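With one protein chain held back, the other chains of the complex are shown just where they sit.
Our next item is subunit A:
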Amino acid sequence: MAFFRITLLRSAIGLPRRSTDVLKALGLKKRMATVFHAVSPSVAGQIMKVKELVQVEECQYRLTKQEVHLERKPDPGYYLEKSSSEQRGDTSL
């Protein structure tokens, strides 16, 4: 099953009430928010109403809010050679 991955890039401040309501119906409350909706003509029609404000991609899986957040997580700058539990295991042996 395919999904639309919709991200709000531009706010609807100052635009007709209708655009704000469409965004609310799609579940987009603030800029850079991402929502997933199953591909259907009704969702496509809703996106067409706010096509200037959003970015849309088609994807196969619906991601959770946390997974979307983790995509944006920066590289920590280090990698783990050995964890402390492993080390403790080594010394006890």
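The criterion applied here is as follows: a residue touches a chain if its C-beta (ideal position, glycine included) is under 8 Å from a C-beta of that chain, and two chains touch if they have at least 3 such contacts; residues count from 1.
We adopt the following convention: contacts and distances are computed from a predicted model.
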Task = Consult the UniProt record of the chain that does not appear here and report its protein name from "mannose-1-phosphate guanylyltransferase", "Cytoplasmic tRNA 2-thiolation protein 1", "Large ribosomal subunit protein mL60" or "Ubiquitin-like activating enzyme".
result = "Large ribosomal subunit protein mL60"
Note = Considering the complete complex, of A:Arg10, A:Lys24 or A:Arg88, the missing chain is touched by A:Arg10
Key: Residues belonging to subunit A that touch the chain removed from view   = 2, 4, 10, 12, 14-15, 39-41, 44-45, 47-49, 51-58
